[in-house]
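Of the protein chains in this complex, one is absent; all others appear in place.
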């Protein structure tokens, strides 16, 4: 880190900073500029709280230099990670093939789920998404079918061979969800539910980690680091839109996150154009753009009867729309030397 | 809600919307304008998913009319709620007296905590804050003293009479934290951890609920509604700054939330100028502004040695700064016919 | 518009709203719901100030129904506009062919400009961008070469046949810039400089209008409407990133704006991945994504010596990088049935 002193800071103040730096087990290097003095701090201060120095007399601000995450960083592991999503070798995220995960927002019934599962399988999806435990903004809204929903998902896997991706919302649900699912999803609202991150880090099933709705990429990677530091390296990152002032969408899909994440981490990156826009009519374009931007996977809400969907009807596309979209992205994938 | 049809929508499309509205158990009222047709929906649609209608052919968008929360609303309960924070009658939030909660970000040791507790008590605080379980962005940072920290907080209460406010991060911690604390705090990152909201709603200790870092006021009140709908009416709302593009602060303190919340809910409103700015030198001004804006309480980070604080050193003020601030807000409170 | 009354609003209050609506020359339709009364307002209220009704006793809020722009809307003109950028028929934005505009941020010298112009022409650009008048955040920064720069641009057109796109910053510059340029650019900071919008609307050269850094799409289209209502229909919209809390980019490129604008307006849509990210290493991916999302054009900063560029060095790509990018987007364009 670099400690920037205020203009007119005294020699004693600089010496005090130096003393504090040494107390922290780090080395210092004082540079006296024409207008400002800065103290360059040498050593691994990645896990120190820089904030404490900001409150020291004479200090203007502290600039971190090292990225605060380690296991998630590309510096740590040079080759890109490929995360398997189930027993079928084709269901993996990372590598040349772009994996598509599709399915209903919520599991609503066996009939609905199986119908959608067969449809997305046929169109080329490698995994089925579907919520059994649903995080709902409103306490009076449908909260999911719970274990009954998980059971339906397992049957859909049985029938189609699709890997199952489903959300886990709480520590006490982890064992249950892991029993049925191939991939555990951590939702955007739980990206900094650290107890939950630790719990899914303690078990071996792969994790699809959604970016929090106003998380920075650094916070996003530190959430991954929580999971990885507990022993589970099979983490997939998912950009799902951020909250901005824009009003024609529910979230602003920040696609530049895809190449930027590829620049700093070895973990694969999935894009969610359904949550990432909140509008079914924007999903197709954003799937195309995500593939062109280099996404390793897509996760898409598909419903066979969106106007009766129990959740997220506004952003769900139908199986025929999904099939058309798959055709479109196959062509784009080929144009960027990938495949779907 | 109001369903706005697209320009050029057909009679059949309008009829289909009407059919769907009736299926939902609601009444319809079609208004044919010069350019657009709208379907006004009559009845309590508060807990329906409006999104499904947005995906119906010919529909442009759906505008909700009713607020989606009920128990938290001022329409439901006309007199303002007063929430007691412990056995001492003076420790309450709501009513004429503004309650000040102060203390360290984290419980670090018995000596540190007791010293700060005595200091803030003497300056006029009615409750002690201090974290025993710490939500940390970085997995390698100090995570709190856990039960040992709770024990120190209980001793501080013993010695000073201050009510204890401390954060609970997970369902499995609720019983333990409730055993020691007077008030359970739900942090900003957990504002939409619905399982946790339900769990604290199932027990009787009062809740200090922090606004999520990019939550709307409606989402904030729905989080309160989760707690209240599980049976716990003792909820205090806390504005703690929102995430924006601003860079001189960690968060932008949105003080207009205070009068706006007072307009729509009976729950008391606390302001956190420490998290709400992230800079110790801005805390005093924002405490003053919060009191002038009508806040029912303040929660402030105070540390006896900020430059050695284990967490949030940058935004902690010292006991002497706290005492000065208390003097300042007493005068402002009097000027707005309140007291501290 | 829909006027939503407060719960418990009186009959007199509703009658007063009705009276005001009729005074405004509009028709009313009162709907008494179970909890709320709403007044649906019928007629063209597009150009009325809805705000005044929000301050009427008993009114909770006002919901606009009609889009406030007219000439820019797809409802007004069903076929998509194609905007010619100069005398060469191939330099046009709109239609099957995606037009690429490229060049330095600033015109710095004749040698630099001509070298870049030849390079981008060879790689397939149809227009040359380059600033002669530069809007700079800092008053002490390089402010552009002014007319001398325009003269260099004209010579580049002479030599290459490329159309010239350059920014005009003030009303008093319009005639001068229009004398040299083929397309007048309105920068993001001037998107709501209404006097300037009127001035470029009063002359016939086509306009490349950049979205303001925190403009809504509605405000963006109203800025276009200013130009069009003054008589100039040749407007191209340019998405150039919005300001958000994200810190790894200078701006967040909101690519969903491309399909959304296509849904509501007939004007062509250009994407600026240089301003839209602020990082040269993200430009290539975002060019690809923009083409896949359906953009009608791209505008890209290219510099032959970025580390000595006088402005925007951080986001400029080199001619070889540009040539590679052009090859990449040609393949993607083909995959979405377009061409470059």
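Here the chain labels run A, B and C in written order, and each chain numbers its own residues starting at 1.
Here is the rule we use: a contact is a pair of C-beta atoms (placed from the backbone, for glycine too) under 8 Å apart; a residue touches a chain by one contact, two chains touch by 3 or more.
In this text, all values refer to a predicted model and were calculated from it rather than measured experimentally.
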Quick one: jot down which shown chains the absent chain touches.
A, B, C
Please identify which residue in C:28, C:182 or C:225 touches the non-displayed chain.
C:225
Looking at C:10, C:90, C:159 or C:195, which makes contact with the chain not pictured?
C:195
Mind listing the chain A residues that contact the chain we can't see here?
2, 4, 7-8, 29, 31, 33-36, 38, 40, 42-44, 63, 65-66, 75, 243-245
What chain C residues would touch the chain not displayed?
20, 46-47, 49, 51-56, 68-69, 135-142, 169-173, 189-190, 192-197, 213-214, 219, 222, 225-226, 229, 243, 279-280, 306-316
Kindly note down the residues of chain B that lie in touch with the hidden chain.
214, 216-217, 242, 244-249, 252-256, 258-260, 263, 276-277, 281-282, 284-286, 288-294, 328, 331-332, 334-336
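In this text, only the chains that are shown with their structure count from here on.
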Which chain has the mean of its C-alpha atoms lying nearest to the mean of all protein C-alpha atoms shown?
A
Using the average of all C-alpha atoms in each chain as its centre, how far is it in Å between chain A and chain B?
26
Inter-chain centre distance, chain B versus chain C - centres from mean C-alpha coordinates, in Å:
39
Mark out which residues of chain C touch at least two other chains, giving numbers and ranges.
244-245
